[in-house]
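A short worksheet on the structure shown next.
Complex shown without one protein chain; remaining protein chains in place.
Right, chain A next:
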Amino acid sequence: MIRVSVGAAAIDVAAEYAAHDSGGHGASASFVGRVRGAGGLAELFLEHHPLLTERGLVALAEEAAARWNLAALTLIHRVGAMAPGDTIVLVLASSRHRAEALAACEFLIDRLKTDVMLWKRETFADGRVAWVEERGSDRARAERWD
């Protein structure tokens, strides 16, 4: 029921959704995060911890499954080098009715941004390289679920 993965391979959203929804759930909510190409971004690199990143995602998935009555949950985060337009993260949550699927999906993406060991590094077309800074608005959204 719970599927979690971390890897460098491109995320195939359609294939993941087909695998997730093989049971034909009543209500499915999804969040797809993509690399924004604004500001001359050439590459986004996601650094991760070889063990604790996946463990953090599993812990969040288990917390969501404990808080809401879910029929299926998929949480996939890509790591390594990505280009603008690539999918970084996919959250799929299903339940009998929409309220629980929608809430679980929002919880997972909000908390993933503050609780899981992942770091974004941007490389721009002009050669500039910068680590992405933590955003206060992300922290505020995550804290709504405490």
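In the analysis below, a contact is a pair of C-beta atoms (placed from the backbone, for glycine too) under 8 Å apart; a residue touches a chain by one contact, two chains touch by 3 or more; residues count from 1.
Everything that follows uses one rule, which is that contacts and distances are computed from a predicted model.
With the options "Polar amino acid transport system ATP-binding protein", "2Fe-2S ferredoxin-type domain-containing protein", "Molybdopterin synthase subunit MoaD" or "Nitrate ABC transporter permease" in hand, the undepicted chain maps to the protein name "Molybdopterin synthase subunit MoaD" (source: UniProt).
In the complete complex, the residue from A:12, A:62 or A:134 that touches the missing chain is A:134. For chain A, the residues touching the chain absent from view are 33, 46-49, 51-52, 55, 77, 88-89, 109, 112-121, 131-134, 138.
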